[in-house]
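All protein chains but one are shown at their positions in the complex.
Order as written gives the chain letters A and B; numbering starts at 1 within each chain.
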Amino acid sequence: MAAISDVNPFVSAPVGDNAFARITDNVSRIAEVERPPRAWYIAFACALGILSIFLGSIGWVVWTGIGVWGTTMPAAWAFPIVNFVFWIGIGHAGTLISAILFLFRQTWRTAINRFAEAMTIFAVMCAGVFPGIHIGRPWLPYYMLPIPNQMDMWPQFRSPLEWDIFAVSTYATISIVFWYMGMIPDFATFRDRATTFWRRLCYGVVAMGWRGSSRQWHRYERAYLILAALATPLVLSVHSVVSFDFATSQLPGWHTTIFPPYFVAGAIFGGFGMVVMLAVPARQFFGLKRIIQIRHLEVMNKVLIATSLLVGYSYMMEFFVAWYSGNKYEAFTFVNRAFGQYAWSYWAMISCNVLFPQLHWFKAVRTNPIATLIIGMFINVGMWFERFVIICTSLTRDFLPSSWGYFIPTKIDFMTLGGSFGLFFTLFLLFCRYLPMVAMAEVKAFHPSAHAHEPDHPVEHTGQAPVGI
Amino acid sequence: MSDSHEPQASESGPAPLHGLLAEYTTTGDILRASKKVRDAGFSRWDTFTPFPVHGIDRAMGIRMTILPWIVLGAGLTGLGTAILLQWWTNAYDYPWLISGKPLWSIPANVPIMFELTVLIGGVTAFIAMLVLNNLPMPAHPLDQVKRFARATDDRFFLLIEAADPKFDADATRALLDSTRPHAIESILEDRKTSDKLPTGIIYALVIATVASAVPFALAAKARYTKSRSTRIHLIQDMDAQPKYKAQRENPVFADGRSTRVPDPETVAVGELHEDDHFYRGTQNGAFARTFPPTFRVDETAMLRGEQRFGIYCTPCHGFGAEGNGMVAKRAEELAQGTWTPPSNLTDQRIRDMPVGEIFNTITHGIRNMPAYGPQIPTSDRWAIILYLRALERSHAAKIADLAPAERTGL
Partner (left out) sequence: MATAKKDPKKSPTGTKTGTSAAKAEGAAKKTSEPDDAAARVAVEGFADSIRLGTESSAMFAKAGGLAVVCLAVSAALGASEGDGFKRWSYGYIAAFGVALAITAGSLFWVCLQHLVNAKWSVVVRRIGELFAANMPLLAILALPVVVPVVLGNGVVYEWADKTKVASEEILKHKSGYLNPGFFLVRMLFYFGFWSILARYYLNSSRRQDETGGSEIAPTMTRVSGPAMIAFGLTITFCSIDLFMAVEPRWFSTMFGVYFFASCVLGVHVTLILTLMWLQRRGRLATTITTEHYHDLGKMLFAFVIFWAYIGFSQFMLIWYANLPEETAWFKQRFFGGWGAVSWTLVFGHFVIPFFGLLSRHIKRSKALLAFWCFWMLAMIYIDMYWLVLPAINVEPDVRAMDLLALLGLLSALVAGAAREAGKKNLIPTKDPRLEQSLAFENI
């Protein structure tokens, strides 16, 4: 990393005669600098390469049909749905950080909420691709929407898959609105600092003439609070609805009532894993160590412990009730998960999701960025395997042994999975380059010097400052 | 206190005064100044801050916005829309039974009720915020002031408009002076920047709006008119498949058939069924009256027969083989006239029937009984007949047929 920081233009201290100006400078110059660090170019080139694999493999799937995947009976859902649930889960952390932690008055969220929200949107985009191509005829998705058509037919609203359409599109819409609304004041800052015509025009248009009027701030804050209050149950509902896709069925291992909260906990877990995975390099390469501090990583790692335990609790409850219910199929399914043909994926899931994150109980581990990064990666692997275990073990071992099977992914399966990371990282890197990566206005609002109400009294720092500059 | 920036005079003389702008460096200063201006009774004034300053609502006397109520109304609209949409499409306009659920299934409709409530509520919160705030606001007299750029960075500004009834150039300036600002500046109206949209953009918007209605109009037209031409089929889906279907012509073979028959004088492996007695139930051309020698008549076969009979025969013939299975009863209840009742297998006719003939019937079916040959393996068919024979025997049993110990148990 030392070699890269040689060319990093962000290592110098931010400019400004007061804390607010320094925050502005620290965040804004990431988007203002003419040449981003070399690491950004390298990463962007890699991301574009992977993206082209993604587009190529999707093109191939659409051109030849989904038979090029290993997805076939009995594993009719397999990779595409595993990937869909995986990405939609990643997309939960952003709204969780922006909305739920906002309602819980967790000021540390200001350091990471913006790029977590961006991550949410990009993850939901990646997620949306998979059901889109898995339907086999990606040119007919409008069948799923309630629009009058020549067939005189309407969508089936009693189907959980139809609920998914509404849940995911609502989630995407509200997340974008929430994200964009949060960025308006920061776009205004960019506009006012712009030195070229085009920057001023572009940021000016998206800032919509925001000038920081207090009367506007008043309605803005109210709207933001309401959006947070709406987004909080929304974020719970999205993965709950995804879990309904499974849990409304009668398939052993799918039909269990704990699925909704279990999926939500898993989604938050996976999403936070992705946030720490992105936060560590972002603070390293973009000189944001003053804003995204070790302290923030530590708090996120604590959230990871908590959600890891919630996920572990669900695994345990499923096992216990599989036995307790006295249902032979259910009991078989869980023994089969742990010791059957997909045991390797089950134990990968258990170790990545339940065992490794426990290392964060040690302060030395959870305050170490490298360890944070590695455990974050493990968590993402583990959460992918969780969906794989749920989908593949249950589908390939249902009630009738005559319809048992074994799912074997093909090259194209791996290319679409891997390639989706290309889409994600390309968008994310563009975001880092051109948009405000940190919610400046919020960081300033929670800075100790924003609370110097009575200038006659010295500012008292109660507790640790949310942001150190 | 300096007026560093002198506004430019425009063609038609100096522009009128827009207001007085004071600059502060800390939140404490702007809060104290706001309280002073509020208490002085001004109405057309505002402060500009890089972030929402805690307590400024009270300091400025800003009343609670009606935005929450708008959102509540929008949310309820979303809820109502979802209820109507699901009721109308699934329970009224296109009633379609699925997975045994009622047409109007409220539990299954809850997720979408929730989603639409949030969707419409959330989007409305954003739009209402923009509308109530007069955003987008492309131009503002303050844009002429260089120092005002810091309003989105680190400085706090207070603007009192000249249009305020209490505004008095000197007295107001004195008031602002008393709040110890970092700087005070007079702001003139902006005459250079038009606050209207360029006409080109307006025309473009109008044209775009009209054009966006065209696809919908075409769809509506297609919905209510008839056409003789087939619909345009851009993507061929699976219309063309590289394979030959049964009964289609196939140029590869001389006879032009795509369905092939086995070559003469050939038999598939394991399909050479030479034993007529076992495979066809005949002996020398007549139905056999005995079980084939290759079929072992023992208790295992009897139990197997009972189980297979239970699976394949009871739905129509009933557990006692009396022709009163569930299907038969149901069919009689419906009394549709096309139903041929299943035979009572305990009849004398069947008792006298050679086992070979029964075997033949099971294999090939009779009247509306389908052929079970493809479903039930050969030895199982014999096992079923064996069990049927036992059933018939038990049906005509006398008390004397029982062992003495069993007689008392009755």
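By definition in this document, a residue touches a chain if its C-beta (ideal position, glycine included) is under 8 Å from a C-beta of that chain, and two chains touch if they have at least 3 such contacts.
Given the structure is predicted, the values throughout are model-derived calculations rather than measurements.
**Student:** For the chain that's not shown, point to the residue among A:Phe84, A:Phe122, A:Phe244 or A:Phe356 touching it.
**Tutor:** Going through A:Phe84, A:Phe122, A:Phe244 or A:Phe356 one by one, A:Phe244 is the residue touching the chain not shown.
**Student:** Which of these touches the unseen chain: A:Thr64, A:Asn149 or A:Thr257?
**Tutor:** A:Thr257
**Student:** Give the residue, chosen from B:Ala74, B:Ala108 or B:Val145, that touches the chain omitted from the document.
**Tutor:** Answering carefully, the residue with contact to the hidden chain is B:Ala108.
**Student:** Could I get the residues of chain A that touch the absent chain, sorted low to high?
**Tutor:** Touch with the absent chain occurs at residues 105-107, 221, 225, 233, 236, 240, 244, 247-250, 255-261, 305, 309, 313-314, 317-318, 321, 324-327, 361, 446, 451, 453, 457, 460, 462-463.
**Student:** To test your reading of the contact rule: which positions on chain B touch the chain that is missing from view?
**Tutor:** Residues in contact with the chain left out: 54, 72, 99-101, 107-108, 110.
In this text, only the chains that are shown with their structure count from here on.
**Student:** What does chain A use to touch chain B in their complex?
**Tutor:** Going by the criterion above, the answer is residues 16, 18, 20-21, 24, 137, 139, 146, 148, 150, 152-160, 162-163, 166-167, 170, 173-174, 177-178, 181, 185, 188-189, 191-193, 208-223, 226-227, 230-231, 233-234, 237, 241, 244, 440-442, 444-445, 449-455.
**Student:** Write out the stretch or stretches of chain B touching chain A in their complex.
**Tutor:** For this pair, the touching residues of chain B are 25-29, 31-32, 34, 46-57, 60, 62, 64-65, 67-68, 71, 75, 85-86, 89-90, 93-94, 96, 98-99, 101, 105, 108-109, 111-112, 114-116, 118-119, 121-123, 125-126, 128-130, 132-133, 135-140, 142, 148-154, 222-223, 231, 234-235, 237.
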